[in-house]
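For this depiction, one protein chain was excluded, whereas all remaining protein chains were kept in their positions.
We call the chains A and B, going by the order they appear; numbering starts again at 1 in every chain.
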Amino acid sequence: MATQEVTMRIWRGDAKGGVFKEYHLSIGEGMVVLDVIHAIQATQANDLAVRWNCKAGKCGSCSAEVNGKPRLMCMTRMNLFEPGKTITVAPMKTFPLIRDLVTDVSFNFEKAKTIPHFRPKAKEADGTRRMFQEDIDRVQEFHKCIECFLCQNVCHVIRDHEDNKKHFAGPRFFVRLAALEMHPLDTNDRKQLIKEKAGLGYCNITKCCTEVCPENIHITDNSIIPLKERVVDEFYDPLFRLFRKISGKTAP
Amino acid sequence: MAAEQKYESHEYDVIVIGAGGAGLRAAIEASAQGARTALVCKSLLGKAHTVMAEGGIAAALGNVYPEDNWKVHFRDTMRGGKLLNNWRMAQIHAQEAPARVLELEEWGALFDRTKEGLILQRDFGGHRYARLAHVGDRTGLEMIRTLQQHAVHKGIDVYMECNVQRLLKDGERICGAFGYWRESGKCVLFKCKAVVLATGGGGKAWKITSNSWEYTGDGITMALDAGADLIDVEMVQFHPTGMVWPPSVRGILVTEGVRGDGGTLTNSEGKRFMFNYIPEFFKAETAETEKEADAWYEDKKNRRTPDLLPRDEVARAINAEVKAGRGTSHGGVFLDIASRRPAEYIKRRLPSMYHQFRELADVDITKEAMEVGPTCHYFMGGVRVDADTTAATVPGLFAAGEVAAGLHGANRLGGNSLSDLVVFGRRAGLYAAEYAKGLKGSLTVDTAQVESIAQELLIPFNGKGGENPYTIHAELQDCMQNLVGIIRTEKELKQALDKLATFKQRLTKVSVEGNRQYNPGWHLALDLYSMLAVSEAVTLAAIERKESRGGHTRDDYPKTDPKFAKVNVVVRKSKGELRISQEPLPEMPEELKKLVEEQK
Partner (left out) sequence: MSDNSLAIEDKVTQRQDLWWLEPLLVVLALGGFVVYATWAGLQNAHYYAAPYLSPFYSPCLSANCAHLTLPLIGSWWNLSPAILILWIPAGFRVTCYYYRKAYYRSFLGSPPACAVRDIAKTYTGETRFPFVLQNIHRYFFYLATLVVIFLWWDAILAFRFPDGLGVGIGTLVLLGNAFLLSLYSFSCHSCRHLCGGSLNTFSKAPARYGIWRVVSRMNERHMLCAWISLIWVALADLYVRLLSMGVITDVRLF
């Protein structure tokens, strides 16, 4: 089996401070960054803190910044990097550091609590729920989200401006809000919340969330911009408002 | 000082340990019943192993085949489990699964649809009809997210990255649980009237496994330590299709949905070898020729393809092919859907498989065959529970999901796990809340007991330069893989027992670097305690069952033995030692027996 020598530069430290430490080791074929971290744990640094679960890109636990780019470590293969070059692994920047590569992502769980829940309309006359594939395709894309929070991490609105965390939900929750708003059965109206409390207007659609999404969800084009348009319908488009008043209709 | 003052402490009616499908569903139900409920989990919320479930959730909705009903599902489950199942659990499961699936839809889940706008169902191994409600190949994710969001909006308290280590008892009854925060390493005490275990299995003790670091058998071990019975722990399911190449991804699951959607298994000679491995038990309902097998995909009136025999059969067949020298160069067999279905279809039906192989193995599954081999996947055995209430043999202890035993017998059918989680998760929450409500008088936590546990947790910090927990873990995995794997013999099992004894010795000398704050070395050292306990229980039970049945194959007893068809192997702990016994299975009523014996 082909082995290769690598140098890893890994952030070690906690909220009080820390340093990048270098580790040298040899790696085998097909290894991903997370495998290398595990190898270092097993042989050189038992206490190297890292969060992980499935190791198959399905749980979204092992988010970090590899050579400055937000990625899942389990889906980042070592052969992506030029041989011989040092690879830097740092924790996600947007969230408070706990230790080494582990950050405190409770921000996201707090935001999740603020989203009004799913409230389905009445069942069909025959007691079933009829939805067609074309009705749910769009929402199923949003349901692919594995909550790795890489989009939250890369979003400059909160990454570079701590004070925006109060009034900005972040891409993950715009995806969630879009999933609820476009759900064919849901009856809750969240547009006011999307505009005000979730702070959709803070997003300047620079698309980094979409770039880093390991599930390839088109966060900006398919959830954020459609939500922006729905907010325009409700709050910024005088013709639409007039039309709604006259026809007495709300969005279908 | 009382333990409540010394350690961070919380008081609830019910605490649910584990936040996968079963734990979440239990917490939702207990909370709905008015019990003060907390959910405690080792990882972040929504990361539990349920997200890994791919293929679907089995429920006889009859949307695709109106002929399907609970009786057929019951029969399939019993036959798949080689009749070792607890019949009552199998009955409840088959009867209640459809309601639980529809309930998920009420909570916002979006399953793939039929042309009529109903929930679409897919074929899976051992199920006579297309029965699995699914969302592409990420059904578990849909399920856990739906339950998670529902639980969050019900305001259930969630303790994340909190690792419960031991259950506490007041006399015979459960009175709490004790563990530590992973983040700070500080201890935490939960006082409660009832505990629901929903902690999953212990597959991380094997080397080639689809299980994550969490699967260390904590729940099973805590139940054992608390005096509860285990049954069927020798029944470990090896999923026939895990990835085999490259080495670093070995064991990662490849969904059975690949075969359900038309994929076939072939050996290095290009032959569909499964036709040579049809057991007598399934002869009547399995196709004998390729033509007949392919016709089944179009019309279920035909007999099913042997590629979709229950998992134990397929795993053994792959094992045999590789042993006979007809495997791939990496020691697997081929799973081919590329030559059988159009690329678009594959990408739509199996998006995450497509992604997984492309990213991790440089294989485009729409163009090439996958290489697959068996991987340790699921514990059919575990905590012995009452079929209706999920109560373990210790008052106040309940268990649901993989940690509980009985429903799946000797082998679990694909898709029956997700339905198990919601059917019995709900029942666990319901009856735990009921038990807590009915409990009179107060419970007292024994301060001395708590103190001794707290001391025990810190032992790995005491020494310097002792055993490395990672080394012990790696050796344990090798031991279980080689000696307690798919094919077992008495000699090897006994060797395993000896090794386990030395591992236990070495664990007492383990030492870790660093401090208590988020220290994975320390966490692993503590997890090793339960991995070793579970490994020992599995090995002992495997020695006791001198026959081959379902997930348990003995080279020295290659046939099923009618004597063993009527008993569960029971493991319990007394005076610090594991004891093995055989106890009779509950007797199935006549009308259900008839259902099971029906051919085709």
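The rule is simple: a residue touches a chain if its C-beta (ideal position, glycine included) is under 8 Å from a C-beta of that chain, and two chains touch if they have at least 3 such contacts.
Computed from a predicted model, the values in this text were never measured in an experiment.
Novice: Could you tell me which of the visible chains the hidden chain touches?
Specialist: Visible chains that the missing one touches: A.
Novice: Could you tell which one of A:L34, A:V157 or A:I217 touches the chain left off the display?
Specialist: A:V157
Novice: Of A:R51, A:R190 or A:R230, which sits in contact with the chain we cannot see?
Specialist: A:R230
Novice: Looking at A:V36, A:A90, A:I194 or A:I217, which residue reaches the missing chain?
Specialist: That would be A:A90, which touches the missing chain.
Novice: On subunit A, what residues meet the omitted chain?
Specialist: 9, 11, 17-24, 44, 65, 67-70, 88, 90-91, 93, 131-132, 134-135, 154, 156-157, 159-161, 164, 181-184, 186, 199, 201-208, 211-212, 220-221, 225-226, 228-233, 236-237, 251-252
Keep in mind that, in the parts below, only the chains that are shown with their structure count from here on.
Novice: Just curious, how far off is subunit B from subunit A if you go by their C-alpha centres, in Å?
Specialist: Taking the mean C-alpha position of each chain, the two centres sit 28 Å apart.
Novice: Using the touch definition from the top, list the residues of subunit A that touch subunit B in their complex.
Specialist: These residues of subunit A touch subunit B: 1, 14, 28-32, 35, 41-43, 45-61, 75, 77, 98-100, 102, 104-105, 109, 112-113, 117-118, 120, 128-133, 135-136, 139-140, 143-147, 180, 183, 185-186.
Novice: Inside the complex, what are the residues of subunit B that reach subunit A?
Specialist: 43-49, 51-52, 102, 105-108, 110, 112-113, 116-118, 135-136, 138, 141-142, 145, 149-150, 152-153, 158, 160, 183, 212-214, 245-249, 252-253, 352, 355-356, 359-361, 468-471, 474, 512-515, 517-522
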